[in-house]
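Yeah, one chain of the complex is gone here, protein chain that is, but the others are all in their spots.
Moving on to chain A:
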């Protein structure tokens, strides 16, 4: 490793508490990563904070919108004097101050003007608060250049995360158990691809296990019928937040705007349709939930952004570190029930 790639003593002192968790090799990999964050809203503010503090290589924050007073509600990197400025340009200097070792840049372009090649420069692309068609286009561009893709969004007290890492391998160490770990598939997406033994303490050996997860692109995942195969009792427990965000995307694609509480009947029907398309019983959707979801559209709530942003950021760092099981592949967050179930679709 060349000298400038090696981690310095200053960095070790700064990152001490996290190096003790994931080790120097993972920290060195994080430090070389180039990440793109699209749409500088509350969710992006939180993701940016967590990954910049951790010490990634560089971050580009892209947004063509200008700061309005509601942005000050949950975006910690903005101040009153920023109203009227470009959102990315206003936030970037303050994000930069969190860690001067990370190169943080603002891009004020509209994301729809970027061609596929734009995304090839990044290791990880994080698309927040975008409509389905935009997400699918960006996801395809990422796949073309073998880049990792994250999508995330919020609506008041609810949120979602979608992950497409194409193919991702990770390795970890554990004590050998009574039976040795076998090679081969563990689930429909994950398999054990390598097991090495090494000396442990005392009689027990340690295993270094390498697993691989295979992912679907968003367009394909949206057509998944995995949930229809669940038993009836399990289907009743699926979170209504999952079809709600799909309904939000449907509404956006047909009307080119976000729904408001006045659109209740149309929106409720879309939620029901998407529930049925997922193979789930419509009974999991209540009118109160639909009202609650609708009332939050466009509303950014700080703790919700922090939870979803925290989970997304950690998964990004885990992917760069290559030592942890990543999200496979949807997470929905429901602040009413304080739950964050994972669905593999």
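By our rule, a contact is a pair of C-beta atoms (placed from the backbone, for glycine too) under 8 Å apart; a residue touches a chain by one contact, two chains touch by 3 or more; residues count from 1.
One rule holds for everything that comes next: contacts and distances are computed from a predicted model.
Novice: Name the chain not shown, per its UniProt record: "Adenylate kinase 8", "Phospholipid/glycerol acyltransferase domain-containing protein", "S1 motif domain-containing protein" or "NEDD8-activating enzyme E1 catalytic subunit"?
Specialist: For the chain not displayed, UniProt's protein name is "NEDD8-activating enzyme E1 catalytic subunit".
Novice: Which is it among A:20, A:229 or A:257 that touches the chain not included here?
Specialist: Checking the options A:20, A:229 or A:257, the one contacting the hidden chain is A:20.
Novice: Specify the residue from the set A:157, A:218, A:280 or A:320 that touches the hidden chain.
Specialist: The missing chain is touched by A:157.
Novice: Who touches the missing chain here, A:113, A:179, A:256 or A:338?
Specialist: A:338
Novice: For the chain not shown, which residue from A:221, A:235, A:274 or A:328 touches it across the whole complex?
Specialist: Looking across A:221, A:235, A:274 or A:328, the contact with the absent chain belongs to A:328.
Novice: Over the whole complex, note the residues of chain A touching the chain we left out.
Specialist: Interface with the chain not displayed, on the chain A side: 13-21, 46, 49-50, 53-55, 68-70, 72-74, 76, 79-80, 97-99, 156-157, 201-202, 288, 291-292, 295-296, 298-307, 309-311, 313-315, 317, 324-328, 331, 335-340, 342.
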